[in-house]
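Only one protein chain is missing from this complex, and each of the others stays in its spot.
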Amino acid sequence: MSTRPGPAPILQITNLAVSYGRVEALHGVSLAVEEGSIVTVIGPNGAGKSTLLGAIMGTLGSRGSVHYGGRDVMRLTVEQRVAAGLVLVPERRELFGAMTVADNIELGAFARLRRGERDALRSRDEVYARFPRLAERATQAAGTLSGGERQMLALGRALMARPRLLMLDEPSLGLAPIVVREIFSIVVALKASGVSILLVEQNARAALEVSDYGYVLETGECVLQGASRTLAADPRVAATYLGEAATPAA
Amino acid sequence: MDLTIAALLTQDGITNGAIYALLALALVLVFTVTRVILVPSGEFVSWGTLTLAGLQLGKASGIVGLVVGMAVLAAVMETWRCIRARELVRLPRALALWCGVPLAVATLLAFAAPMRLPLPFQVLLTLAAVTALGPLLYRVAYQPLAEASVLVLLIVSVALHFAMVGLGLWFFGAEGSRTPAFSAASFRVGSVTVSVQSLLVVGTSVALIGALALFFGRTLHGKALRATAVNRAGARLCGISPEFAGALTFALAALLCAFCGVLIGPITTVYYDSGFLISLKGFVGAIIGGLTSYPIAAAGSLLVGLIESFSSFWASAFKEVIVFTLIIPVLLWRSLRTQHHEEEEE
Partner (left out) sequence: MMRRHGAVVGMVVLLAVLPLFAPAFWVTLANYIGLYSMTALGLVLLTGVAGQTSFGQAAFVGIGAYVTAYLTTRHALSPWLTLAIGLACTGVVALFLGFITLRMRGHYLPLATIAWGISLYYVFGNLEALGGHTGLSGIAPLTLAGVALKDERRYYYLIWFVTLAALWATHNLLDSRSGRAVRALKGGLDMIEAFGVDAARLKIVVFVYAALLACVSGWLYAHLQRFVNPTPFGINQGIEYLFMAVVGGAGSVWGAVVGASLITLLKEWLQDLLPALLGRQGNFELVVFGILMVLILQFARDGVWQWIARVLPHPAPHPVVAAPPLAPRARTAPAGPLLEVQQVTKRFGGLVAVDDLSFVVTPGEIVGLIGPNGAGKSTTFALISGALPLTAGRVLLGGESIGSKPPHEIARRGLGRTFQHVKLIGTMSVLDNVAIGAYLRGRSGVVRAALKLDRAEEAQVRAEAARAVARVGLSAQLHTAAGSLALGQQRIVEIARALASDPTLLLLDEPAAGLRFLEKQALATLLRSLKAEGMTILLVEHDMDFVMGLTDRLVVMDFGLKLAEGSPVEIQRNAAVREAYLGGVA
């Protein structure tokens, strides 16, 4: 468990475990996200990163505890967690492909609009200001967008829910470097506007560069954690990801 | 066959086809949003007709009791859920929605029945009562099985169909009913007589389809249903709960079916078990649309209506055979086209 000092974290998970049938995919992971910070979880494919986010979001059943905003959310449904500002941008984006970009954006604020929050429309203007490409393509079906635009739409849709904690699953997946840069600069800007972020990435270097604190997940366990700068310099991280420790002769 | 008969048959076919189209839309809607093949849709149809027929006689029928019973059951289930989730705060709202609304509808129906209100009010009461059953049925029977396979959901649908046919016999008796025509008038266009009743049926169907298109295209809830149909996981992450979508879908479907019942009442005599065959024809239309496309489903239903009408003239004993065998060439065409499509891509 994190022993970092500071105010109460916005997200605190303790001993979280997930099983698929009889196979345990996540073995008691503990992790915390401080209010207003970016925390990253890195690790190879199959380490359980997406499983971790699914458990926090409530789309997967889990054991252990998840405290969000100081309250136990284990019994809440996914929708209740979304309404409380816990929002996930999944790896597969999960856009409404046959619907227009504008409809996708609007539905991001579904819970708020249903509650009758009038400023939801202002959020839409903010999203379009942040992603001018989406405004250009507002009447196009989401399924016709390119990879980078899809990621922007997924992010924009998530922002419509006005998240307090935004969880991003591999936002750089399949994107050109220039788009990755854009996405990461948006992530940094979001932090500046007060959103806490839990970032799951395979692109370790970029993730550690923008984040404050990092965890390394391997085969369902947290094997390493620390301030992002420290982790970036840790030879074990470099070895896992960059293959630099192994010369071909070895 | 001369032109007059052909025109008459066409008119009949389009009238029935318009009703099947409403049913097909309800079936497509329910399937895409909840993966349920709504076999009991036929019972919603026949209950629509029979409830209205009952109101004509000043009787409220057993449907009142059913609404009350299911509302109580839903209330118990909701209470249990709130207790288990330790969310008693939410209980009053849940009870108001799941128990309060249906009870209000049932009470209204029970009180208004002996008053023999004018036909339009009776129609409204009928629609309200049948529509109330939709979400209740979803809550009580389907919601506990939301994650089950399409097959299990289908079997549940069939079981409910059986139960509802039995209840229909109990509520309405074995005799068939016909409701009075909304209008007995007719006029001539050239040599063809057009009945106002037919126009009303077609007009109502078109208006309902238009209203649905507006609902899905313009409103938040309509878009939420579409989103659930397109991508269930994505919809959940936007905070659209599958339970909400399911209940809303069932309400809409029940409303559409009740409309069908009201519209078909003056055309044919409806018995407690007539619904199944009627809804199967809507189903054929829905299949032509692959259970996913609304416009093709509606067009397919019109085709079903026309074929039924003409085949009842030529070979009335084999009317049903012809209508249902229609599926086979459609599937054959799709099958051959699929093959072709793959070759194109290679």
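Chains here go by letter, A and B, matching the order in which they are written, and residues are numbered from 1 within each.
Assume a residue touches a chain if its C-beta (ideal position, glycine included) is under 8 Å from a C-beta of that chain, and two chains touch if they have at least 3 such contacts.
From a predicted model like this one, the values you see are computed outputs, not experimental measurements.
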* **Which of B:Ala85, B:Leu145 or B:Ala184 contacts the chain that the document leaves out** => B:Leu145
* To do: For the chain that's not shown, point to the residue among B:Ala7, B:Leu97, B:Ile155 or B:Ala299 touching it.
  => B:Ile155
* Asked: Thinking of the whole complex, not just what is shown, which of B:Ala96, B:Leu169, B:Ala185 or B:Val206 touches the missing chain?
  -> B:Leu169
* Structure fact -> It is residues of chain A that touch the chain not shown, namely 21-23, 25, 44-47, 143-147, 170, 172-177, 180-181, 184-185, 202-206, 209-210, 219, 239, 241-243, 245-246, 248, 250
* Asked: For chain B, which residues lie in contact with the unshown chain of the complex?
  -> 141, 144-145, 148-152, 154-156, 158-167, 169-170, 280, 283-284, 287, 290-291, 317-318, 320-321, 324-328, 331-332, 334-335, 338-339, 342, 345-346
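We take it that only the chains that are shown with their structure count from here on.
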* To do: State, to the nearest whole Å, the distance from the C-alpha centre of chain A to the C-alpha centre of chain B.
  => 42
* In the complex, chain A residues that touch chain B -> 57, 59, 75-79, 82-83, 87-88, 90, 92-99, 103, 106-108, 110-111, 113-114, 157-158, 161
* What residues of chain B sit close enough to touch chain A in their complex? -> 85-87, 220, 223-224, 226-227, 230-231, 233-241, 244
